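The other protein chains are all here in position, but one chain of the complex has been omitted.
Each chain carries a letter (A and B) given by its place in the written order, and its residues are counted from 1.
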Amino acid sequence: MTLKRMTFLQHLLAFLGLEGRLHLEWISSAEAQKFVATVTGFTETIRRLGPSPLRTASLARSENVLTAPMRRSGCPGLSQTVVPEDGTKIVNG
Amino acid sequence: MDLKFVPSICSYCGTGCGVLFEVLDGELVGTLPMKTHPVNQGKLCIKGWNLHEHINSPLRLKHPLLKTFGRFTKVDWGKAVDVTAHRLKEVIAAHGPDSVGVLVSAKMTNEENYLAQKFARAVIGTNNVDHCARL
Partner (left out) sequence: MTPIQQQVKNWLEEKRVDIFLAYRILDGHPLPHAFTREHIEETAELVTGPARYSLEKFATHIASRYPAARIGMVARDCNQRALNVLRVWNQLKDGQVETVPVTCCPSHLHHHADCSYLEPHPAGAVKQQLGQAPNQSLAEVEAQPAAERLDRWLYEFQKCIKCYGCRNICPVCFCKECSLEHAELIGTGHLPPDIPIFHLVRAVHMAGRCVDCGLCEDACPAEIPLRLLYRKVNAIVKDLFDYETGSGDTLPPFSILGDKPTMSPMPLLAAAQE
């Protein structure tokens, strides 16, 4: 079941553009070598991928999420920040 | 088994989205957006989606309540009106009409809201009237 759900989620996250940040591996308590290899390998992968774009985007409440796609597309009229710069929570829209 | 669908208008704000109430055996069990309504075109906000909830809510006020010494007691309408009129007069005499504000609600009819502002302006003598749907 775990395997099914994790594989499903890995595919779904990849569709959103977050590939490779989720990993599942079966390691028995006797397999110290495998544990080391997996953790080192995954740490390496994550390091290569860099910080999570979601974290820098701070879940859309910072300006990044709004302005990053605008910068990418060079959309001049839309370059204003819509969300307060201090990242305050917007209550009641 | 009696299922009815009753079209209506959301009363929570001035947008006026078309809603459809699902009524099962005379009990309002659900609210849906009206797909063909020109205003909302099949969409609602969270307030509209939950329109049916306050109708059967146990928290709903059904009687006037009078607060004396920090406790609410049930009173009849005559008493409630008397006390309110008396206290309003006292407050206005002591602090002037602008010390009173009137808050009205989207859950009342237009006419009731009109009467409320008339009451505020003509009877009490203040322009302090506001409405929850003044978006």
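Here, a contact is a pair of C-beta atoms (placed from the backbone, for glycine too) under 8 Å apart; a residue touches a chain by one contact, two chains touch by 3 or more.
Quantities reported herein were computed from a predicted structural model and do not represent experimental measurements.
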- Message: Need the list of shown chains touched by the one chain that isn't shown.
- Response: A, B
- Item | Missing-chain contacts mapped onto chain B | 1-5, 7, 18, 20, 22, 24-25, 29-30, 32-37, 40, 42-46, 49
- Those residues of chain A which, in the complete complex, touch the missing chain: 1, 3-20, 23-26, 38, 41-42, 45, 48-49, 53-54, 57, 59-61, 65-66, 68-70, 72-73, 75, 78, 89-93
